[in-house]
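Here's the structure we're looking at; comments come further down.
One protein chain is absent from this view; the other protein chains keep their places.
Labels A, B and C are assigned to the chains in the order they are written; within every chain, residues are numbered from 1.
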């Protein structure tokens, strides 16, 4: 059996760990051959490949990024895309394809698999943890650790200067990183895209914090929005990977807090630092297990599925389920966190 | 309502996060008063308390250890222990007790609750992650991160010197830390207490590794044992907290590997470093949620229960379930890891 | 002897370590009493003090920030400032003052000492490492470590997306953080305030990097400026601590690179994360030694001096020397780094 592997979408710690596990088990236990496609779906579209064997995956477990490269190319939106992908797979004699990616990458896999008979297995990947059908995605734990360490550091500066610090973290549509790092970092306010926020309420929390001689840390997801406000983020502020540009909600909020409370307020935008570099132990473990189970799904000819985490088990779910809806923060879980606000 | 809180057993990152969450929610939302008992069950036994209010829990979220102190005192084994605990609770007008601890501490809580009518809620705590009824315990993720970082560092030394490095990690009865950190760290052999190991097999893996000009890392849980071997660990090598003494299975194994293969082999015993210091983001999040749900269980008068993690939800389970049996590594999960051995 | 202690200027890891060392040695070896002044020179100006004894400094060694608070209040610019400071010192029976701070804070100490007979000893503090008369200041090593870790993480994202990443680090007038973290992080271009940069040259380096299938990391100090360009940073973009606002040179540069090369370019502004949190081991060691030597200077009645690092020794230098001129990056040291550009 000859198996293709590709990684699509934004960078995410753990991609290499998936690739390594797929190849190690595929070669050693099942005797498969592998072909790496370069830069996500651009690889099969343009027949751009790199060798992928045991040697190629040596030493990559602790490294961030992806040895296969990534892109947001969508063959469904390319002229004659489906046929070109099929041609490449035929030329390369690929019998199965493992696609590692987020909503977009897996959405393509779901359609290629469901409508065009291309035999795909998916591995979910998103820093934002907003894919339904899996408890967690790898990369998320690393991002939360990085954001939490940053919040830890900012506390001392906030106290020393009696200043409000606004920390903007990733999360365009879901507030998981904000919620987890905010709770873990002891933030005084956490704002998520799922619930519009009230600037007056935030200012009240900020002021109550100063009254006990502490300085507030406000953690805000990049996709959070004020109540009744127009879109603070303009569409043209997104880059080609759908990442938000620097000057976003955090900057806006700091200015508002400063204007209304008269307190000094500053913003830190963590940005790309959250999505690169060595994965946390949890993410390496999860990514490795995802890889091992993805190649098992190939062996079982269980195509059109995606591996997913449920509790401590890896299960298989229909690819379509993964991308059917966004997994957003449950209102009750957000409510729970509010005891620490203010 | 007046609520007592105690922490028992070995140190574990996240204890303070539980205490903080219990007190913050208990005071702010339910108007409860709190009494801290010092050093686990020794506190109620000897009526040794410390004040526990909002001020006392400020700033403790990121700190390892426990502001309440800990011990392995067991009132069930103390003369007249039950009566003395009851007397203290009466004197202190305690209506409910939150016990944060592992098998032993919760075992006491289960019996006090079941047989003596003392109203207890439990919070599970073990570095080793070997409590049944919960997917994870806090402290485990921190320990795995620390062990993984150590393994990362040891790789370069192993390669530079072409030497076998044996890393002994915690885990007397369950191999969770070994399995997770070994997988995450790219170990070449992982040995767990659940399965006796074959030294000849290990030596074969070690030698196959050298053949491709890499040097092996062997991760061994402190409780792992060789096949057919007598107890390598003597009983008198345990300290009063049940921790194993330094010279253990890792040292023994390195010598055996050296003797049989003729390769240099060294041991690193991570020891207490795994159980102290600031908790990982995951552990802070889990410990915080455990605390919030424990005080909810008190409010609901849902005594005799323990909070537990199931998937991404916090649930309540009977205290007795938690301590009924050890949660050991599933053979199939260990089998899965073997693709990376050798 | 009764000694006052104050910390002024921006937050800096190691301030607490200095305070602890001063108090521990002052109390234990010399039997001195201490008074902490709150928020830099605002404390003596407004007679705002906090108790400062052995108990107050317990456990603060690893903590960022300052237990005394900080501000940029300048008594020389306050009406009747000198007299008010003198009054406070008389009222509090302070015989010597230890001022821990940067150019501004020590500048005040130098004048109070030289012109007004107030007995001061200075301890140099600046994240930016730009104080002359000392090889290093504490806080700098921590900032460089944080920036280097961020650059490490950004490398993988740059490669995965074949994108330019611009990292803006601290350094308004001196490029030490940029130079050290850029060298340590393997940056492909390092830009410092001491030398105006040529955007065309940067674009050439950027493009040569892409030709070998790597993606460039550009490290830029916040105070760096393009050749012949107008001031990119407006004066009103500075906050009350003299810190630059978010939207600065990094953002400007990324847009220029994108415009000229057609490559995707993104900016990460590390900001306040560089100046908070636990100090590195080097900074704790340096800050501790500075503290021990500062109290020795008090005992020796060696006022008007500042402690400083020379090689591995702590020496005393005239306070005036420390603030006479900025210590900027030596052109030859910057030249040396250029072998890694492109």
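In this text, a residue touches a chain if its C-beta (ideal position, glycine included) is under 8 Å from a C-beta of that chain, and two chains touch if they have at least 3 such contacts.
None of these values were measured; they are calculated from a predicted model.
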| item | value |
| --- | --- |
| Neighbouring displayed chains - absent chain, whole complex | B, C |
| Options C:49, C:148, C:305 or C:323, residue touching the unrepresented chain | C:148 |
| Which of B:25, B:180 or B:275 contacts the chain that the document leaves out | B:275 |
| Listed residues C:3, C:45, C:61 or C:121, member touching the removed chain | C:61 |
| Missing-chain contacts mapped onto subunit C | 21, 24-25, 28-29, 58, 61-62, 135-136, 141, 144-145, 147-148, 152, 180-181, 183-186, 214, 278, 280-282, 284-285, 288-289, 292, 310-312, 336, 339-340 |
| Positions on subunit B contacted by the hidden chain, ascending | 10-11, 13, 15, 63-66, 69-71, 146, 149-150, 152-162, 165, 239-241, 243, 246-247, 251, 264, 266-273, 275-278 |
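Heads up, the rule we're going with is that only the chains that are shown with their structure count from here on.
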| item | value |
| --- | --- |
| Pairwise touch network: line, ring, star, complete, or other | line |
| Geometric centre: closest chain by C-alpha means | A |
| Magnitude of the superposing rotation for subunit A and subunit B (Cα, nearest 5°) | 180 |
| Farthest chain (mean CA position) relative to subunit C | B |
| Whole-Å separation of chain centres (CA-atom averages), subunit A against subunit B | 30 |
| Whole-Å separation of chain centres (CA-atom averages), subunit B against subunit C | 40 |
| Overlap residues in subunit A, where contacts from two or more other chains coincide | 152, 278 |
